[in-house]
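Structure first, then comments.
Of the protein chains in this complex, one is absent; all others appear in place.
Labels run A and B following the written order; every chain starts at residue 1.
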Amino acid sequence: MSSIAFEPISARRRRVDKLARGSVALLTAAALVPLVLILYYLVKQGIGAISIDFFTTDPTGSFLGDPGGIKSAIVGTVLMVGLAAVVAVPVGVGVAIWLVEFGRGSKLAHTVRYFIDVMTGVPSIVFGLFVYITLVLAGVGGSSFAGWKGSVALGLLMLPIVTRSAEVVLLLVPNSLREAAYALGAPRWRTVFRVVLPTALPGIVTGVLLSIARAAGETAPLLFTAAVVNATAFNYNDRMNSLPALIFQNVGQAQDRLVTIAWGAALTLVAMILILTLIARMIQRRSRLS
Amino acid sequence: MQMRYSKVLALGSAAAIALGVAACGSSNSSTSSTGGSSSSSATVNGAGSTFQAPLVSEWASRFKSSSGTTINYQPVGSGAGIAQFTAGTVNFAGSDAVMKPEEVAAGKAKGTPVHLPIALGAVTVSYNLSGVRTGLRLDGPTIAQIFLGRVTKWNDPAIAGLNPGVTLPSTAITVCHRSDASGTTANFTKFLADYSTTWASGPGTDKSVQWPTGTGARGNDGVAGCVKQTPGAVGYVEQAYALQNNFTTAAVKNKSGAWVQPTLAATSAAGVGAKPPANLEFSTINADGAQSYPITAVTFQIVWQDSCKAGISSATASALKAWLTYILGDGQRVAPQLDYAPLPTGIQSMAQARVAALECNGSPIS
Partner (left out) sequence: MEAGTITPAGERGTALHRSPAARLPDRILKWGLTALSVGVIVLIAYFFVRLVIESEPVFKQVGVAHFLFSADWVPSKNLYGALPLLVGTLITSVIALLLGIPVAVATALYITELSPRRIRGPLTVVVDLLAAVPSVVYGLWGFFFLIPKLQPAERWFADTFSFIPFVGGMVTGPNYFIAGLILAIMILPIASAISREVISTVPREHKEAALALGATRWEMIRMSVLPYARGGIAGGAMLGLGRAIGETIAVTLVIGNAPVIGHTIFQQGYTLSAVIANEFGEAASDPLHRAALIAAGLVLFVLTLGVNAVARAFVVRAERGRRATHTPSGMAA
């Protein structure tokens, strides 16, 4: 701290400095408290349900007998989020590629970016409502509630996240790489798929994993579209269980064991999302572009 | 090298997830439903009342083991159940309230609904008041005053007068009620309207009313949660939820003047004298009988007279009939284990006759 030509720092200023820095540190600690409390609460309530059977049997709904596990919820979440990702990721990355490689600066690109921004802000429940009105009530596909309709709602949620994060990463790819490829005579498509995308891949994967983590935890869209069932379903046109929906529905059941299952499911869901998030962060940190 | 590492990591996680799913898929066949001839793998979808949800859930689990048919029941409240039923997204509705004329009209294109009573249950007046463990005595007018927001403290003279010898704290009363359209609400408000003209002309009787006071929650489970979490709270929940949460329930004064707790015996007693009309649309609120619990509700499952004309496949209609046959037959013996009263024999026969008369495209369902 240089104070050669100027007045030494007064005691009052020193006090203010200490106080302010202390407050900032305190607030930061305060920000961590909820996380610790929630994790502790989850483990306390849900750990009793965890067992091998918990993950490999379906819930039975039985009040008097064995309540079963959460297998159908895990499978349903994986299947529905998986389908949503299979559609949303290529579309999202495709739009991002277009924005960066082909349409940059054009009026159309501005419009597209604006619409994607709009989409980012739409609450998930409005997506669920939209799918409910257009697909469920209308009985599209011969079914009312169906797993694929849940995927549509989740896909709508994931699309803007994937597009935005992919766009940011693609913009970070140095132009020199592109120029080098063109100088060597590579056509546009080869440059994109062999040079730009591989370079941006870790960043894109991070964005995709984060959007998957977000979609896996969403309840509201699934309430309206996929319904809650006990049996494991592999047919997308059937109703599918999902972890958030199972938690939401079972946590108030008039049967202690079913409640514990709900908390166990909550613990499982948080663990899954935490792992995905950590993997995403690890990939991001190792990426050359971060 | 760096790039390839992250690629490997990403592919690795994807593979892990895929393996996990595959493993789950393969274990599915080996650990799925126990014994029983899984002759049919039909699925019947229903939705509605949370009042009957514990019972339906137990029934569905047993029915699946014995017949292989899956019954998917979503406890979303009677109102939503009826709406889903008329909109065609479910095959049957669970409801504690008879369909209103406008609801029947909304489903006219699909056909005529048939109400099948399946059990009786008690709507308890549960409260959370430390130090008052035995059931407080509350009568209709007082309960109405509480839910109108006119009696706001537990030691109000109205309550104290009914409970001499009980020390009541001065805790404020928090009312817990339903935020969704509920048959339980319809039954409870019917009871209130019978004893309070203010209630009858004010909020009235319906699945969804304008509550003068209190906190709203979804489902019987939501109201139970509200009562459990709030000291001084009072709410109306089905007996199974009250038992589960160890609530203290009020002894309510019935028509004959007796103070009755919502026991299984009292619930059954309320059904004893009931004489339902041919269409089985009846109510046991405020029933006669010295031992009857006055807030006993009949809970129904509503199906189409002609399911196939309403758009349901004949296979599903057969499965639906098998389900109804079970719950009105063997299933009745399960009810008391969950503190629901089985149907009185006369009403049970009437219901079974109506099930036999259900049709698929004009002819009786096989």
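Rule of thumb we're sticking to: a residue touches a chain if its C-beta (ideal position, glycine included) is under 8 Å from a C-beta of that chain, and two chains touch if they have at least 3 such contacts.
Computed from a predicted structure; not experimentally measured.
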Selected from A:83, A:159 or A:201 as touching the chain missing from the view: A:159
Touching the absent chain when the full complex is considered, from B:65, B:163, B:198 or B:230: B:230
Per the touch definition above, residue among B:80, B:280 or B:351 touching the missing chain: B:80
Residue ranges of chain B at the interface with the undisplayed chain: 47, 76-77, 79-84, 86-87, 89, 103, 106-107, 172, 174, 179-181, 206-211, 214-218, 225-226, 229-230, 233
Residue ranges of chain A at the interface with the undisplayed chain: 1-3, 6-7, 9, 13-14, 16-17, 20-21, 23-25, 27-28, 30-32, 34-35, 37-38, 41-42, 91, 94-95, 97-106, 108, 111-112, 115-126, 129-130, 132-134, 137, 156, 159, 163, 173, 175, 178-179, 182-183, 185-189, 191-192, 213, 216-220, 223-224, 244, 247-248, 251, 266, 269-270, 273-274, 276-278, 281
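The definition used in the following text is that only the chains that are shown with their structure count from here on.
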Residues of chain B defined as touching chain A within the complex: 2-3, 5-7, 9-10, 13, 17, 20-21, 24-25, 27-28, 31-32, 43, 45, 54, 57-58, 60-62, 64, 70, 72, 74-75, 87-90, 219-222, 224-225, 238, 240-241, 243-245, 334, 337-338
Interface residues, chain A side, partner chain B - complex: 55-58, 60-65, 71, 74-75, 78-79, 82, 136-137, 139, 144-145, 198-199, 201-202, 205, 209, 227-232, 234, 238-239, 249, 251-256, 276, 279, 282-283, 286-288
